[in-house]
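One protein chain is absent from this view; the other protein chains keep their places.
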Amino acid sequence: MEKTLKLIQSLSSTAEKVEAMDFTVAVAKDDLRKVAEKLKAEGWDYLINLTAVDNQENIEVVYHLSKSSDMEKLLVLKTKTEDMQNPIVETVCDLWESAGLYEREAYDFFGIRFLNNPDMRRLFLRPDWVGYPFRKDYDNTPNEKFSTSVHDVASMENVPSITLNHHGEIEEKNVNLFDNDEYIVNFGPQHPSTHGVLHLRISLDGENVKKIDPHFGYIHRGIEKMMESMTYPQMLFLTERLDYLCGSINRHALCMCVEKAMNIEVPKRAVYIRTIFDELNRIASHLLGWACMCNDMGSITSFIYGFRDREKIMDIFQETCGGRLMVNYYVIGGVAQDLHPNTVNRIKEFIPYLREMIKEYHTLFTGNPIARDRMTNCGFLSKEKAVALGMSGPNGRASGWHCDVRKVAPYAAYGEVNFDEVLHKGGDTIDRYMIRLEEIEQSLRIIEQLIDKLPDGDFKAKVPAIVKVPAGEYYQRVENARGDFGVYIKSTGEKSPYRIKFRSPSMVAVSGLDPICKGTKVADLIMIGGSLDYVIPCIDR
Amino acid sequence: MKTYFKNLFSGIWNLLQGMRITMRNAIRKNVTECYPEDRETARQFERFRGELIFDINENNEHKCIACGLCQMNCPNQSLQVVSKMVETEDGKKKKVLEAYNWDLSSCTFCGLCTSSCAPKAIKWTNFFEHAVFDKSKLVKELKGDSKPVEKKAAPAPAPKKSDDSQVQQ
Partner (left out) sequence: MDFELVNLISWIDESLRDLCGDASWAVSLIEYVLIAIAFLGLYCVLALILILLERKICADFQCRIGPNRVGPWGLCQPIADMFKILLKEIITLKNNDKFLFFTAPFLILAGSLGTFGALQFGKGLVGVDFNVGIFYMLAISSLGVIGILLAGWSSDNKYTLIGAMRSGAQLISYEISAGISILTMVLLGGSLNLTDLIEGQKDSWYLFQGHIPAIIAFIIYLIAGHAETNRGPFDLPEAESELCAGYHTEYSGITFGFFYLAEYLNMFIIAGIGTMVFLGGWQPFHINYEWASGFNELMDYIPSYCWFVGKVFMLVLLSLWVRWSFPRLRIDQLLHLEWKILMPISLVNMLLMAGWVAYIAAQNN
């Protein structure tokens, strides 16, 4: 890492290392582009996250970078602009494709415009929204004059951008996304298979998809903004409302981030319980993902079977945690309650049952020639594209990208168990489909190993009554059922965070829809959407 | 030509395999939960967070000391502790609970209130049939006509005392 620092300093004399938990380098705004290009060339090809922070006298942009070949490495690159009225930062979206949407989000919430980013529309909020709500000086008193009328379609397609002309002056441009004579179908926000309230505007040529323009924000709740006014224990319940299908894992990320920052050692029993419940949650999520994908392809019976078996996991959750979907189980320092006496037996009964059922799934659906024909050679995603889009998790692994955070940067009890990272080379829909079923088997393996070794002892560490995270910046990655989920906390030492940001693996999955689906049929789009397995509330936050 | 027929027949075979699975499941026991017929016998999990209630003992006494910690801890402001100061006989001032309002419609059942309640005055039950015809009925007053638990003399049961002392810290 020192080498990287030297490299950065050779390009930018003002670059300096910042004391933080992760390796952080701050560079000047004007040098950012040079540094980014060099880092990309050096193999830092995976942009995990892009966060903007309003420090009141300046606005900071934080880039979390990693290498696709060596995911354990984490480099935090920071830059800032003092211009609060009209902040402009150069874009990196041509280097890392995933930056496109992140930069739109930063513009939406902080008003930072990114030079040369071809698409500077708002991402979540309406085009006619006034102000940038994540700025600290944003006036969030309810505006009674706010119009609730439907904004016209034209403003959705009108794409503004800023570039430098050859005089070095900033030039604003507006282009239309679609031609006038294109056949555009609104797919969502109310549609049976958008897995939430996603709105896709699809340009069709007969049955063939020409272009997809995703619109988010229909279920935007401002969770990150809400959290800025909540204490740490209070905000935990909101994490489960992000990606509600694997809520526990998200909650685990936030708990670990706070524990790491406060140096709380979690008792071993709690760590084991958390790992088991993470895996159960992953199984539940994959089962539902499988079921929904089958439903998207028209096999409703498989859908019901998936839900039937997921119900057993829900029962396990309910017995120990008292909740089903929103389990509210992990707390800072451990878990809320000890395991219920029945839980271990329930899990032990469940493992062979599910193995039997997975065989049935394979016979019923995987072996079905209709399904196989539809899934093979359809929706190809190359490894390079997956890395560029930041599409980690099962989707990335289906393209052969070794990106399981549980393997590359083991957390909780993952270092102590044997399991295989399921890798497929194909990158087709069938690989993404198979990988979920195979990961369920690996998760069962992990649970099987842990459930017998469950240590005795406390299930919760002693935590101060008022949780105050020491000032600084923290980032914690976990592998949730959809990929690399991350929590970024900037704390000033108060009892609520200064800025908190979640890295949503679903968002990158949706951003991959357009490149993957180009040229496929409408039916394939639905199927590929099912295979990418995104959850919209995680995107909208 | 050979592969054409091979694919054809293996395809038909696999289709039949799939049909075998559905038929096998047709014979299996149904998994539907017959609510409300099985209302009495339905499985209930003791930890299930269904409804917040006051832990009222057989003498119609509750343990709430109106400290307001639950209200402070609630992320959604769905709890409201109404209390007033009264003077006890020995001249000390003491908070007494007037009313305890729980707004079910904004509760997320996170359990921060029960876990922060030192005297264990509130607890969860399994009751889940919350449907009402009027939204205002979702705000429930939990105290009812119960009275605060009587402070016992010095050799009082140990657990209750320790509960009180915790709160005073």
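Brief remarks follow.
Order as written gives the chain letters A and B; numbering starts at 1 within each chain.
Just so we're on the same page, a contact is a pair of C-beta atoms (placed from the backbone, for glycine too) under 8 Å apart; a residue touches a chain by one contact, two chains touch by 3 or more.
Treat the numbers as computed from the prediction; the structure is a model and nothing was measured.
Interface note for the absent chain: among A:Lys67, A:Arg308 or A:Arg346, the touching residue is A:Arg308.
Of the listed residues A:Thr51, A:Asn368, A:Asn395 or A:Gln476, the one in contact with the hidden chain in the full complex is A:Asn368. The chain omitted from view is touched by exactly one of B:Thr3, B:Asn30 or B:Ser136, namely B:Asn30. Contact with the undisplayed chain is limited, among A:Asn295, A:Asn395 or A:Ser511, to A:Asn295.
In the full complex, chain B touches the omitted chain through residues 8, 15, 18-19, 21-23, 25-26, 28-32, 34.
Residues of chain A in contact with the chain left out of this view: 183, 185-186, 191-193, 204, 207, 294-302, 304-305, 308, 364-365, 368, 370-371, 373-374, 521-524, 526.
Following the convention adopted for this analysis, only the chains that are shown with their structure count from here on.
For the pair chain A and chain B, the distance between C-alpha centroids works out to 31 Å. Of all residues in chain A, those touching chain B in their complex are 230, 233-238, 301, 305, 308, 311, 315, 318-323, 326, 328, 331, 336-337, 340, 360, 363-365, 367-370.
On the side of chain B, the complex with chain A involves touching residues 7, 10-11, 14-15, 17-18, 20-22, 24-25, 31, 43, 45, 47-49, 73-75, 108-112, 115, 124.
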